[in-house]
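Missing here: one protein chain of the complex. Every other protein chain is in place.
Think of it as A and B in the order they're written, each chain with its own count starting at 1.
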Amino acid sequence: MLLSFKPARLAALFVAPILALSACGSGTNADGTTTCNGLPDQPTLSFAAYSTPREAYGKIISAFKSKWKDEHNDQEVIFQESYDGSTLQASRVVSGYEADVVALSLGPDVDQIADAGLITHDWTKEADGGMVTTSVVVFDVRPGNPLGIKDWNDLAKPGVEVLTPDPASSGGARWNLVSAWGSALRGYGGVTRGDEAGATTLMQGVLGNVLAYDSSARKSIQNFEDGNGDVAITYENEVITAQAAGKEDEAVYPPSSVLIENPVTVVDKNVDKHCVREVAEAFVEYLHGDEAKQIFADAGYRSTDLATAQKGGGDFPAIEDLWDVDEFGGWDALTTKLFSDTGIVTQAQAG
Amino acid sequence: MSDAAQTLSGRSTARWAPHRTAAVLRHLGLRGAAIVYLGAMVAVPVAAIVTNGFGDGLTSFRTALAIPYAWTAIRLTLITSAAATVINAVMGTLIAWILVRYRFPGRRVLSSVVDLPMAIPTLVTGLMILTLYGPNAPIGKFLDRFGIQVAFTWVGILLALCVVTLPLVVRQVQPVLLELDPAEEEAAATLGAGAWLSFRKVVLPAVRPAIVGGALLTFARCIGEFGSVVLVSGNIAGKTLTAPVFIYQLANQFRSAEAAAIATLMFTISFVLVLVTARVTRRVEV
Partner (left out) sequence: MSATEAVTPSTGAAGGRSRLARGALAAAAIFYVALLLLLPLIGIVTKAFQPGVSIIGDTLSRPDVQHAFLLTGIITVITVVVTTFFGLVVAWVLVRQRFFGRSLMNAVVDLPFALSPVTVGLAAILLFGTGGWFTDFVTARGIQVLFALPSMVLVTIFICIPFTIREVVPVLEEFGLDEEDASRTLGASIWQTFRRVTLPNIRWALLYGVALSTARSIGEIGAVLIVSGTISGKTETATIYIFSGLEERLEAQAHVVALVLATVSIVLLIGIEWLHRRNELARSNT
């Protein structure tokens, strides 16, 4: 098949600008690795986070940029931010989205990226175990709590419409359901302590009442705010953010909750490719610092120290029973139990 | 084309010989370019969808359709699309009729407004509908008093589909009406036929192919509509989740095989329709 010159030439003409616009600077070696000559003049940091902390990170990123500018001769760092369901973001990073820093909802999503070979250091060995914020699971109810919701068994009552995100795409969803399971096993929500069958029935009851599984925690709470459903299971910080935005969301705290811990780490392969490791690591370090902690606290996040988180203080109510995933064998055991193909949640969603 | 040129030049065919080779090369070159362009840009992506949909035979299909609200989503899509098609077939013909046959101030403006959905982003259309028919919006609140909810229900979906496909039937019917000879209708009138009878017996048969063609285009468009529906429907699985939004959710979660299975199903339906439309409308454009 002979190709006349004109189409081929024009094809090349339009491919070239596309490639140019998509390529990033720095020298690429023949084997694909990059040799970095220090930071680029205007370093660009690609930041992928889960759906809910965008307001908090908006402020933190501004603060970090000013600090960096002061300390590095007026150098401007550009942030390219993306916010969506935690698992969605992890899948995207694995599929080629070259994020330099990831701030996800739970450890397993970071592990997914590490398993793909993109994170080569042990992120759990960083400050605070790699976590930057914590939160608890709450029920977002209509003003005045018309249905008198107090605990998980109230969500399983017939006729109650529940909103929760989809565990396949949202980290928040998995926190919600782990909290339900764990609370039940610890003797709350009308279930006897240690009664797995009872806990299973409770889960099935709650899941049977789910009106819609939105793809991210933020989408779920907005669905609720649009007037759908009677109660939305969500992060405490999401309700606080909504209230700060003038919405009518009202939080009801179940007595027992899992300690939601949100990790942040640098994606080694990408920072080395983009030659921005210095900025990326500085940013992650900043997130563990006092300034960032204050901004997070103001935005509705709790301390990374469990005891402090449980006590609360100020606008944060004390939690009667606060526990972390290790109480039930960590994420591996919980994922098998709840979210695998034979898991309780998966079965309930299919049925 | 090169044949005609050769015939016209008569005994000078010999003189064209070196040019003939170049002409043939160009000929094939253009065809090659067209094939590569369409092959790479259209055939390959479609092949990717179909092969992934049928990758492990019907397994992906069954897995996708086993998801509890998959069938509901497909059914909802087909029913709302059919309803929107019927509504716009009727209203589209009516609008085409008054645009062609009536004279009134603002006729040109109406004609342009009708074409607006061809130019405006579907997402903006969805937003427009929400600002008027949403739960806290003027008409939305008014209708709520009668228990009619538009946003986040099938009503909203139907409304969005009607808006987005409004011009399709109009633009098919309008040219046909323009070319219709009024002599027949005048004859019917002199013989005592009322306007409606005259319309049914004289006009309708002539525009029927155009209406059908427009309706098929409308239906094909409706079952794939995303931008307006995703905002207006609320995407509640099992209630207002449509097939395109469902595919979007699956694709977003990288559940590609299942997404491809549903996509192949919907695409087959609309492709068949588009092909039929092409035959029908080509017959009209005499």
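Just so it is clear, contacts are C-beta pairs under 8 Å (C-beta built on N, C-alpha and C of every residue); 3 or more make two chains touch, one makes a residue touch a chain.
These numbers were taken from a predicted model, which means no experiment stands behind them.
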Displayed chains contacted by the hidden chain, counting the whole assembly: A, B
Full-complex contact with the absent chain, from B:Leu58, B:Ile79 or B:Ile98: B:Ile98
Chain not shown, touching residues in chain A: 7, 10, 14, 17-19, 21-23, 28, 32, 46, 51, 54-55, 78-84, 92, 94-98, 218-219, 222, 245
Missing-chain contacts mapped onto chain B: 1, 4-5, 8-9, 23, 26-27, 30-31, 33-35, 37-38, 41-46, 48-49, 52, 91, 94-95, 97-98, 100-104, 110-125, 127-129, 131-133, 137-139, 159, 162-163, 166, 175, 177-182, 185-186, 189, 194-195, 220, 223-227, 231, 243-245, 247-248, 251-252, 254, 256, 259-260, 263, 266-267, 270-271, 273-275, 278, 285
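What we mean here is this: only the chains that are shown with their structure count from here on.
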Geometric centre distance via CA averages, chain B-chain A, whole Å: 39
Of all residues in chain A, those that touch chain B in their complex: 1-4, 7-8, 87-88, 91, 95, 166, 168-169, 211-215, 223, 226-228, 349-351
Of all residues in chain B, those that touch chain A in their complex: 25-26, 28-30, 32-33, 35-37, 66-68, 135, 151-152, 234-237, 239, 241, 249, 252-255
